[in-house]
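A protein chain is absent from this complex, but the other protein chains hold their places.
Every chain is named by a letter (A and B) in the order it is written, and numbering of its residues begins at 1.
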Amino acid sequence: MSDGLFAARGLACMRGDRTLFAGLSLELAEGQALHVRGPNGLGKTTLLRALCGLSRPARGEVRWRGELITDLADDFTAEVAYVGHLNGIQGDLTAGENLEVARRVFARRTTPPQVVSEALERVGLRAIADRPARYLSQGQKRRLALARLLVLRRPLWILDEPFTALDAASVVGLSALIGEHLAAGGLALIVSHQAFDIPGIEDFELARYSRTRK
Amino acid sequence: MKFIHKYGAPKRFYQLAGTFIPWFAGITAVLFVSGLYLGLYWAPPDYQQGDAYRIMFVHVPNAWMSMMAYVIMASFAATGYIWNIRLADILARVSAPLGASFTLTALVTGSLWGKPMWGTYWVWDARLTSELILFFLYVGYMALQASIDDARRAAHASAILAIVGVVNIPIIHYSVYWWHTLHQPASLTLTNQPKIYATMLIPLIVMSLAFMFFYLTMLCVRARSEILLRERHTDWVRKLVEGKP
Partner (left out) sequence: MTADVLTAMRSVFGRELLVFWRRSTEVMTALVFFVIVTTLFPLAIGPERHELMLVAPGVLWVAALLATTLSLNHLFASDYQDGSLEQLLMSPHPLSLLVLAKMAAHWVLTGLPLALLSPLLAVQMALPAKAIGTLVVSLLLGTPTLTLIGAVPAALTLGVRGGGVLVSLLVLPLYTPVLIFGAEAVAASAGQGFASVAHLSLLGAFLALALSFAPWASSAALRVSLD
(Lines give C-alpha, C1' and ligand atoms only; values in the text may rest on other atoms or scores of the structure.)
Protein backbone atom coordinates (compact mmCIF):
# COMPACT_ATOMS: atom_id res chain seq x y z
CA MET A 1 0.00 0.00 0.00
CA SER A 2 1.15 3.54 -0.62
CA ASP A 3 1.87 6.02 2.15
CA GLY A 4 -1.59 7.55 2.26
CA LEU A 5 -1.90 9.68 5.38
CA PHE A 6 -5.59 8.87 5.62
CA ALA A 7 -6.94 5.58 4.37
CA ALA A 8 -10.11 3.51 4.52
CA ARG A 9 -10.17 -0.15 3.58
CA GLY A 10 -13.06 -2.53 3.02
CA LEU A 11 -15.56 -0.11 4.50
CA ALA A 12 -19.22 -1.13 4.68
CA CYS A 13 -22.02 0.90 6.21
CA MET A 14 -25.61 0.02 6.96
CA ARG A 15 -28.78 1.98 7.45
CA GLY A 16 -31.33 0.03 9.47
CA ASP A 17 -30.81 -3.56 8.35
CA ARG A 18 -29.79 -2.71 4.79
CA THR A 19 -26.27 -2.35 3.50
CA LEU A 20 -25.64 0.99 1.81
CA PHE A 21 -22.20 0.31 0.39
CA ALA A 22 -19.50 -2.27 0.93
CA GLY A 23 -15.88 -2.91 0.04
CA LEU A 24 -15.12 0.78 -0.15
CA SER A 25 -11.48 1.83 -0.08
CA LEU A 26 -9.95 5.24 -0.44
CA GLU A 27 -6.69 6.94 0.28
CA LEU A 28 -5.56 10.51 0.74
CA ALA A 29 -2.01 11.85 0.80
CA GLU A 30 -0.81 15.32 1.79
CA GLY A 31 -2.26 18.06 -0.37
CA GLN A 32 -4.84 15.70 -1.85
CA ALA A 33 -8.59 16.15 -1.97
CA LEU A 34 -11.51 13.97 -2.97
CA HIS A 35 -14.90 15.09 -4.20
CA VAL A 36 -17.33 12.35 -3.18
CA ARG A 37 -20.14 12.21 -5.70
CA GLY A 38 -23.30 10.27 -6.29
CA PRO A 39 -27.09 10.61 -6.35
CA ASN A 40 -29.17 11.03 -3.19
CA GLY A 41 -29.61 8.10 -0.84
CA LEU A 42 -26.32 6.35 -1.56
CA GLY A 43 -24.98 7.16 1.89
CA LYS A 44 -22.54 9.99 1.28
CA THR A 45 -23.21 11.57 4.65
CA THR A 46 -23.01 8.15 6.30
CA LEU A 47 -19.62 7.66 4.66
CA LEU A 48 -18.30 10.99 5.91
CA ARG A 49 -19.54 10.32 9.44
CA ALA A 50 -17.87 6.92 9.43
CA LEU A 51 -14.63 8.45 8.14
CA CYS A 52 -14.48 11.05 10.88
CA GLY A 53 -15.29 8.49 13.57
CA LEU A 54 -18.77 9.73 14.48
CA SER A 55 -20.38 6.45 13.51
CA ARG A 56 -19.08 2.92 13.60
CA PRO A 57 -18.96 1.25 10.18
CA ALA A 58 -20.44 -2.25 9.93
CA ARG A 59 -17.16 -3.58 8.52
CA GLY A 60 -13.79 -2.25 7.49
CA GLU A 61 -11.22 0.06 8.97
CA VAL A 62 -10.13 3.67 8.81
CA ARG A 63 -6.52 4.58 9.44
CA TRP A 64 -4.72 7.84 10.13
CA ARG A 65 -0.94 7.80 9.77
CA GLY A 66 -1.20 4.02 9.64
CA GLU A 67 -3.09 3.62 12.91
CA LEU A 68 -6.73 2.74 13.40
CA ILE A 69 -8.79 5.80 14.26
CA THR A 70 -10.66 3.80 16.89
CA ASP A 71 -7.32 3.26 18.67
CA LEU A 72 -6.25 6.86 18.24
CA ALA A 73 -9.62 8.17 19.50
CA ASP A 74 -9.06 11.74 20.73
CA ASP A 75 -5.68 11.92 19.01
CA PHE A 76 -7.47 11.43 15.72
CA THR A 77 -10.26 13.93 16.35
CA ALA A 78 -7.50 16.42 17.18
CA GLU A 79 -6.52 16.21 13.49
CA VAL A 80 -9.98 16.49 11.90
CA ALA A 81 -12.35 19.34 11.26
CA TYR A 82 -15.86 18.26 10.33
CA VAL A 83 -18.56 20.51 8.94
CA GLY A 84 -21.80 18.57 8.68
CA HIS A 85 -25.31 19.36 7.52
CA LEU A 86 -25.89 21.11 10.82
CA ASN A 87 -23.85 24.20 11.39
CA GLY A 88 -23.10 23.56 15.04
CA ILE A 89 -23.83 27.17 15.91
CA GLN A 90 -25.45 28.11 19.18
CA GLY A 91 -28.07 30.73 18.34
CA ASP A 92 -27.98 32.56 21.66
CA LEU A 93 -24.28 33.26 21.42
CA THR A 94 -22.92 35.89 19.06
CA ALA A 95 -20.95 34.94 15.98
CA GLY A 96 -17.75 35.93 17.74
CA GLU A 97 -18.57 33.99 20.91
CA ASN A 98 -19.29 30.88 18.87
CA LEU A 99 -15.84 30.98 17.36
CA GLU A 100 -14.26 31.84 20.69
CA VAL A 101 -15.80 28.71 22.24
CA ALA A 102 -14.49 26.72 19.29
CA ARG A 103 -11.02 28.10 19.90
CA ARG A 104 -11.00 27.34 23.60
CA VAL A 105 -12.63 23.93 23.50
CA PHE A 106 -11.36 22.51 20.25
CA ALA A 107 -8.20 24.27 19.11
CA ARG A 108 -4.69 23.68 20.36
CA ARG A 109 -3.51 25.68 23.32
CA THR A 110 -0.98 27.45 21.12
CA THR A 111 -3.71 28.93 18.92
CA PRO A 112 -3.50 32.70 19.41
CA PRO A 113 -6.71 34.60 20.27
CA GLN A 114 -6.56 36.75 17.14
CA VAL A 115 -7.41 33.76 14.89
CA VAL A 116 -11.03 34.38 15.77
CA SER A 117 -11.13 37.89 14.37
CA GLU A 118 -8.99 36.86 11.41
CA ALA A 119 -11.40 34.03 10.62
CA LEU A 120 -14.40 36.35 10.89
CA GLU A 121 -12.65 38.79 8.58
CA ARG A 122 -11.93 36.07 6.05
CA VAL A 123 -15.57 34.92 5.80
CA GLY A 124 -16.84 38.49 5.81
CA LEU A 125 -18.66 38.39 9.14
CA ARG A 126 -16.42 40.78 11.07
CA ALA A 127 -18.95 43.60 10.96
CA ILE A 128 -21.70 41.49 12.53
CA ALA A 129 -19.56 39.55 14.99
CA ASP A 130 -21.55 40.90 17.94
CA ARG A 131 -24.92 39.85 16.64
CA PRO A 132 -26.57 36.77 18.18
CA ALA A 133 -26.07 33.95 15.72
CA ARG A 134 -29.77 33.21 15.44
CA TYR A 135 -30.28 36.54 13.62
CA LEU A 136 -27.83 35.55 10.87
CA SER A 137 -29.11 34.39 7.49
CA GLN A 138 -28.66 30.78 6.36
CA GLY A 139 -25.69 31.70 4.19
CA GLN A 140 -24.07 33.69 6.98
CA LYS A 141 -24.50 30.80 9.41
CA ARG A 142 -22.87 28.48 6.89
CA ARG A 143 -19.96 30.91 6.56
CA LEU A 144 -19.64 31.02 10.34
CA ALA A 145 -19.53 27.21 10.47
CA LEU A 146 -16.80 27.25 7.83
CA ALA A 147 -14.87 29.93 9.70
CA ARG A 148 -14.36 27.27 12.37
CA LEU A 149 -12.03 25.51 9.92
CA LEU A 150 -9.70 28.51 10.14
CA VAL A 151 -9.84 28.56 13.93
CA LEU A 152 -9.21 24.86 14.40
CA ARG A 153 -6.30 24.60 11.92
CA ARG A 154 -6.66 20.89 11.43
CA PRO A 155 -4.91 18.97 8.63
CA LEU A 156 -7.94 16.89 7.56
CA TRP A 157 -11.11 18.66 6.48
CA ILE A 158 -14.29 16.65 6.08
CA LEU A 159 -17.00 18.80 4.56
CA ASP A 160 -20.60 17.76 3.96
CA GLU A 161 -22.24 20.00 1.35
CA PRO A 162 -20.18 23.03 2.39
CA PHE A 163 -21.52 25.19 -0.43
CA THR A 164 -25.19 24.96 0.59
CA ALA A 165 -26.83 28.39 0.97
CA LEU A 166 -23.67 30.23 -0.10
CA ASP A 167 -23.84 33.02 -2.69
CA ALA A 168 -21.65 32.97 -5.80
CA ALA A 169 -18.93 35.10 -4.26
CA SER A 170 -18.75 32.94 -1.15
CA VAL A 171 -18.53 29.78 -3.25
CA VAL A 172 -15.46 31.23 -4.95
CA GLY A 173 -14.08 32.32 -1.59
CA LEU A 174 -14.52 28.89 -0.04
CA SER A 175 -12.99 27.17 -3.07
CA ALA A 176 -9.97 29.43 -2.73
CA LEU A 177 -9.79 28.62 0.98
CA ILE A 178 -9.79 24.88 0.32
CA GLY A 179 -7.19 25.42 -2.42
CA GLU A 180 -4.90 27.18 0.06
CA HIS A 181 -5.44 24.42 2.60
CA LEU A 182 -4.36 21.81 0.05
CA ALA A 183 -1.40 23.87 -1.08
CA ALA A 184 -0.24 23.98 2.55
CA GLY A 185 -0.29 20.17 2.67
CA GLY A 186 -3.80 19.71 4.04
CA LEU A 187 -6.26 16.99 3.11
CA ALA A 188 -9.93 17.35 2.26
CA LEU A 189 -12.96 15.18 1.62
CA ILE A 190 -15.90 17.02 0.17
CA VAL A 191 -19.44 15.92 -0.53
CA SER A 192 -21.20 18.36 -2.80
CA HIS A 193 -23.83 18.48 -5.51
CA GLN A 194 -22.80 21.97 -6.45
CA ALA A 195 -20.18 22.71 -9.08
CA PHE A 196 -17.00 24.25 -7.77
CA ASP A 197 -13.51 24.73 -9.00
CA ILE A 198 -10.57 23.57 -6.93
CA PRO A 199 -7.41 22.69 -8.86
CA GLY A 200 -6.22 19.11 -8.46
CA ILE A 201 -9.31 17.70 -6.75
CA GLU A 202 -10.21 14.16 -7.78
CA ASP A 203 -13.68 12.71 -8.18
CA PHE A 204 -14.78 9.73 -6.13
CA GLU A 205 -17.91 7.96 -7.36
CA LEU A 206 -19.68 6.34 -4.44
CA ALA A 207 -22.03 4.52 -6.83
CA ARG A 208 -19.24 2.04 -7.61
CA TYR A 209 -19.56 0.53 -4.13
CA SER A 210 -23.28 0.93 -3.75
CA ARG A 211 -25.38 -2.04 -2.56
CA THR A 212 -28.74 -0.27 -2.53
CA ARG A 213 -31.17 -1.90 -4.92
CA LYS A 214 -32.82 0.36 -7.42
CA MET B 1 -13.49 -14.47 19.41
CA LYS B 2 -13.66 -16.44 16.19
CA PHE B 3 -15.85 -18.98 17.96
CA ILE B 4 -18.33 -16.31 18.96
CA HIS B 5 -18.51 -15.01 15.44
CA LYS B 6 -19.08 -18.43 13.98
CA TYR B 7 -21.84 -19.42 16.37
CA GLY B 8 -22.91 -15.82 16.75
CA ALA B 9 -24.12 -15.79 13.15
CA PRO B 10 -27.90 -15.49 13.39
CA LYS B 11 -28.39 -18.20 10.78
CA ARG B 12 -26.30 -20.73 12.70
CA PHE B 13 -28.09 -19.86 15.93
CA TYR B 14 -31.45 -20.26 14.23
CA GLN B 15 -30.64 -23.87 13.35
CA LEU B 16 -28.98 -24.64 16.68
CA ALA B 17 -31.91 -23.24 18.66
CA GLY B 18 -34.28 -25.25 16.49
CA THR B 19 -32.69 -28.50 17.60
CA PHE B 20 -32.55 -27.48 21.25
CA ILE B 21 -36.12 -26.23 21.65
CA PRO B 22 -37.84 -29.67 21.87
CA TRP B 23 -35.36 -30.79 24.54
CA PHE B 24 -35.72 -27.63 26.60
CA ALA B 25 -39.50 -27.78 26.28
CA GLY B 26 -39.54 -31.41 27.38
CA ILE B 27 -37.38 -30.74 30.43
CA THR B 28 -39.57 -27.76 31.30
CA ALA B 29 -42.73 -29.89 31.17
CA VAL B 30 -41.25 -32.65 33.35
CA LEU B 31 -39.96 -30.17 35.90
CA PHE B 32 -43.27 -28.31 36.05
CA VAL B 33 -45.32 -31.47 36.54
CA SER B 34 -43.05 -32.82 39.27
CA GLY B 35 -42.61 -29.41 40.89
CA LEU B 36 -46.35 -28.85 41.06
CA TYR B 37 -46.90 -32.34 42.42
CA LEU B 38 -44.28 -31.81 45.12
CA GLY B 39 -45.46 -28.33 45.95
CA LEU B 40 -49.23 -28.83 45.94
CA TYR B 41 -49.50 -32.41 47.17
CA TRP B 42 -46.32 -33.78 48.69
CA ALA B 43 -45.32 -30.82 50.87
CA PRO B 44 -47.31 -30.62 54.13
CA PRO B 45 -49.40 -27.52 54.89
CA ASP B 46 -47.79 -24.76 56.94
CA TYR B 47 -48.81 -24.74 60.61
CA GLN B 48 -49.47 -20.96 60.49
CA GLN B 49 -50.62 -20.27 56.94
CA GLY B 50 -52.24 -23.56 56.02
CA ASP B 51 -52.35 -24.13 52.28
CA ALA B 52 -52.07 -20.44 51.38
CA TYR B 53 -48.29 -20.52 51.56
CA ARG B 54 -48.14 -22.83 48.54
CA ILE B 55 -48.30 -19.84 46.21
CA MET B 56 -44.71 -19.31 47.31
CA PHE B 57 -43.67 -22.06 44.90
CA VAL B 58 -44.66 -19.75 42.05
CA HIS B 59 -43.95 -16.41 43.65
CA VAL B 60 -40.38 -16.98 44.82
CA PRO B 61 -39.03 -18.58 41.60
CA ASN B 62 -40.57 -15.73 39.59
CA ALA B 63 -39.01 -13.12 41.86
CA TRP B 64 -35.62 -14.82 41.44
CA MET B 65 -36.03 -15.14 37.70
CA SER B 66 -37.06 -11.50 37.34
CA MET B 67 -33.71 -10.39 38.78
CA MET B 68 -31.72 -13.02 36.96
CA ALA B 69 -33.38 -12.25 33.63
CA TYR B 70 -32.39 -8.60 34.02
CA VAL B 71 -28.77 -9.49 34.64
CA ILE B 72 -28.77 -11.92 31.70
CA MET B 73 -30.43 -9.32 29.48
CA ALA B 74 -27.89 -6.69 30.49
CA SER B 75 -25.01 -9.12 29.85
CA PHE B 76 -26.30 -9.86 26.35
CA ALA B 77 -26.85 -6.17 25.72
CA ALA B 78 -23.34 -5.28 26.91
CA THR B 79 -21.83 -8.03 24.75
CA GLY B 80 -23.72 -6.74 21.73
CA TYR B 81 -22.70 -3.17 22.42
CA ILE B 82 -19.01 -3.75 23.12
CA TRP B 83 -18.22 -6.33 20.43
CA ASN B 84 -20.91 -5.32 17.96
CA ILE B 85 -22.48 -8.82 17.88
CA ARG B 86 -25.98 -8.79 16.45
CA LEU B 87 -27.05 -12.10 17.95
CA ALA B 88 -26.39 -10.70 21.43
CA ASP B 89 -28.52 -7.64 20.57
CA ILE B 90 -31.33 -9.93 19.49
CA LEU B 91 -31.12 -12.09 22.64
CA ALA B 92 -31.18 -9.00 24.87
CA ARG B 93 -34.17 -7.62 23.06
CA VAL B 94 -36.27 -10.79 23.27
CA SER B 95 -35.23 -11.35 26.87
CA ALA B 96 -36.85 -8.12 28.09
CA PRO B 97 -40.55 -9.07 27.77
CA LEU B 98 -39.78 -12.44 29.41
CA GLY B 99 -38.15 -10.76 32.37
CA ALA B 100 -41.00 -8.27 32.58
CA SER B 101 -43.56 -11.09 32.69
CA PHE B 102 -41.63 -12.86 35.47
CA THR B 103 -41.72 -9.57 37.37
CA LEU B 104 -45.41 -9.12 36.76
CA THR B 105 -46.14 -12.70 37.84
CA ALA B 106 -44.11 -12.17 41.00
CA LEU B 107 -46.12 -9.02 41.71
CA VAL B 108 -49.51 -10.64 41.09
CA THR B 109 -48.74 -13.80 43.07
CA GLY B 110 -47.20 -11.69 45.82
CA SER B 111 -50.36 -9.64 46.21
CA LEU B 112 -52.53 -12.79 46.09
CA TRP B 113 -50.38 -14.24 48.85
CA GLY B 114 -50.73 -10.96 50.71
CA LYS B 115 -54.51 -11.24 50.93
CA PRO B 116 -54.56 -14.15 53.44
CA MET B 117 -51.43 -12.88 55.20
CA TRP B 118 -52.24 -9.20 55.65
CA GLY B 119 -55.90 -9.07 54.74
CA THR B 120 -55.19 -6.78 51.81
CA TYR B 121 -53.87 -7.20 48.31
CA TRP B 122 -51.17 -4.59 48.51
CA VAL B 123 -48.76 -3.83 51.30
CA TRP B 124 -45.54 -1.93 50.80
CA ASP B 125 -43.53 -5.03 51.52
CA ALA B 126 -39.85 -4.75 50.68
CA ARG B 127 -39.80 -7.46 48.05
CA LEU B 128 -43.01 -6.33 46.38
CA THR B 129 -41.80 -2.74 46.28
CA SER B 130 -38.47 -3.62 44.78
CA GLU B 131 -40.21 -5.91 42.25
CA LEU B 132 -42.44 -3.00 41.30
CA ILE B 133 -39.48 -0.74 40.64
CA LEU B 134 -37.80 -3.53 38.68
CA PHE B 135 -40.96 -3.76 36.61
CA PHE B 136 -40.70 -0.02 35.84
CA LEU B 137 -37.09 -0.58 34.75
CA TYR B 138 -38.20 -3.31 32.36
CA VAL B 139 -40.97 -1.11 30.99
CA GLY B 140 -38.48 1.71 30.42
CA TYR B 141 -36.09 -0.63 28.62
CA MET B 142 -38.82 -1.91 26.32
CA ALA B 143 -40.20 1.59 25.71
CA LEU B 144 -36.76 2.80 24.66
CA GLN B 145 -36.32 -0.19 22.34
CA ALA B 146 -39.73 0.43 20.81
CA SER B 147 -39.27 4.14 20.19
CA ILE B 148 -36.04 3.88 18.19
CA ASP B 149 -36.50 2.65 14.63
CA ASP B 150 -32.94 1.83 13.70
CA ALA B 151 -32.25 -1.65 15.08
CA ARG B 152 -28.61 -1.06 15.91
CA ARG B 153 -29.15 2.25 17.63
CA ALA B 154 -32.10 0.78 19.56
CA ALA B 155 -29.93 -2.13 20.71
CA HIS B 156 -26.98 0.00 21.75
CA ALA B 157 -29.03 2.73 23.43
CA SER B 158 -30.98 0.22 25.49
CA ALA B 159 -27.72 -1.63 26.26
CA ILE B 160 -26.41 1.46 28.00
CA LEU B 161 -29.68 1.79 29.87
CA ALA B 162 -29.50 -1.87 30.92
CA ILE B 163 -25.92 -1.45 32.17
CA VAL B 164 -26.92 1.60 34.19
CA GLY B 165 -29.87 -0.43 35.48
CA VAL B 166 -27.64 -3.32 36.57
CA VAL B 167 -25.42 -0.96 38.52
CA ASN B 168 -28.51 0.56 40.12
CA ILE B 169 -30.53 -2.56 40.91
CA PRO B 170 -28.52 -3.60 43.99
CA ILE B 171 -28.62 -0.01 45.24
CA ILE B 172 -32.37 0.23 44.69
CA HIS B 173 -32.88 -3.20 46.23
CA TYR B 174 -30.97 -2.46 49.43
CA SER B 175 -32.41 1.06 49.69
CA VAL B 176 -35.91 -0.38 49.57
CA TYR B 177 -35.12 -3.08 52.15
CA TRP B 178 -33.57 -0.52 54.43
CA TRP B 179 -36.50 1.84 53.94
CA HIS B 180 -38.84 -1.01 54.78
CA THR B 181 -37.15 -2.05 58.02
CA LEU B 182 -37.21 1.56 59.13
CA HIS B 183 -40.95 1.90 58.67
CA GLN B 184 -42.38 -1.51 59.52
CA PRO B 185 -40.00 -3.11 61.97
CA ALA B 186 -42.18 -5.83 63.46
CA SER B 187 -44.63 -6.97 60.82
CA LEU B 188 -44.71 -10.33 59.10
CA THR B 189 -43.10 -10.03 55.67
CA LEU B 190 -42.68 -12.18 52.62
CA THR B 191 -38.99 -11.58 52.86
CA ASN B 192 -38.19 -13.27 56.14
CA GLN B 193 -39.81 -16.65 56.19
CA PRO B 194 -39.69 -17.87 59.81
CA LYS B 195 -38.01 -21.08 58.76
CA ILE B 196 -37.81 -22.96 55.51
CA TYR B 197 -38.04 -26.72 55.93
CA ALA B 198 -36.60 -29.28 53.54
CA THR B 199 -40.14 -30.22 52.55
CA MET B 200 -40.60 -26.67 51.27
CA LEU B 201 -37.11 -26.29 49.87
CA ILE B 202 -37.25 -29.27 47.50
CA PRO B 203 -40.40 -28.17 45.62
CA LEU B 204 -39.02 -24.64 45.58
CA ILE B 205 -35.81 -25.75 43.88
CA VAL B 206 -37.65 -27.93 41.37
CA MET B 207 -40.02 -25.08 40.51
CA SER B 208 -37.11 -22.67 40.15
CA LEU B 209 -35.43 -25.04 37.70
CA ALA B 210 -38.71 -25.39 35.85
CA PHE B 211 -39.01 -21.62 35.40
CA MET B 212 -35.36 -21.43 34.38
CA PHE B 213 -35.85 -23.98 31.61
CA PHE B 214 -39.09 -22.27 30.63
CA TYR B 215 -37.08 -19.08 30.23
CA LEU B 216 -34.48 -20.87 28.09
CA THR B 217 -37.16 -22.41 25.88
CA MET B 218 -38.97 -19.12 25.38
CA LEU B 219 -35.70 -17.30 24.76
CA CYS B 220 -34.89 -19.69 21.91
CA VAL B 221 -38.40 -19.51 20.43
CA ARG B 222 -38.54 -15.72 20.53
CA ALA B 223 -34.98 -15.30 19.28
CA ARG B 224 -35.77 -17.50 16.28
CA SER B 225 -38.71 -15.39 15.22
CA GLU B 226 -36.80 -12.17 15.80
CA ILE B 227 -33.97 -13.50 13.61
CA LEU B 228 -36.39 -14.30 10.81
CA LEU B 229 -37.85 -10.81 11.05
CA ARG B 230 -34.48 -9.08 10.93
CA GLU B 231 -32.95 -11.26 8.25
CA ARG B 232 -36.02 -11.17 6.00
CA HIS B 233 -34.01 -9.50 3.23
CA THR B 234 -31.37 -12.23 3.13
CA ASP B 235 -31.34 -15.18 0.77
CA TRP B 236 -31.40 -17.93 3.39
CA VAL B 237 -34.59 -16.65 4.99
CA ARG B 238 -36.23 -16.22 1.63
CA LYS B 239 -35.31 -19.79 0.74
CA LEU B 240 -36.58 -21.03 4.09
CA VAL B 241 -39.92 -19.29 3.71
CA GLU B 242 -40.51 -20.17 0.07
CA GLY B 243 -38.81 -23.52 -0.16
CA LYS B 244 -40.62 -25.32 2.63
CA PRO B 245 -42.42 -28.30 1.15
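The rule we apply is simple: a contact is a pair of C-beta atoms (placed from the backbone, for glycine too) under 8 Å apart; a residue touches a chain by one contact, two chains touch by 3 or more.
Remember, predicted model here, so these are calculated numbers, not experimental data.
Looking beyond the chains shown, say which of A:55, A:117 or A:175 touches the absent one.
Missing-chain contact among the listed residues: A:55.
Kindly state which of the options B:9, B:148 or B:209 is in contact with the chain not pictured.
Of the listed residues, the one touching the omitted chain is B:148.
Which is it among A:77, A:117, A:175 or A:192 that touches the chain not included here?
Only one of A:77, A:117, A:175 or A:192 touches the chain omitted from view, namely A:77.
Looking at the whole complex, which of A:12, A:93, A:128 or A:198 touches the chain that is not displayed?
A:93
Need a quick check: the contact residues on chain A for the chain that isn't drawn.
The list for chain A reads 52-56, 74-75, 77-78, 80-82, 84-93, 97, 101-102, 104-106, 108-109, 132, 148.
In the complete complex, which positions of chain B touch the hidden chain?
On the side of chain B, residues 133, 136-137, 139-140, 143-144, 147-148, 152-153, 156-158, 160-161, 163-165, 167-168, 171-172, 175-176, 178-179, 182 touch the unshown chain.
Definition applied: only the chains that are shown with their structure count from here on.
Report the inter-centroid distance (CA atoms only) between chain A and chain B in whole Å.
For chain A versus chain B, the centre distance works out to 47 Å.
Please name which positions on chain A make contact with chain B in the complex.
Chain A residues touching chain B: 14-18, 56.
Enumerate the contact residues on chain B facing chain A in the complex.
84, 149-152, 230-231, 233
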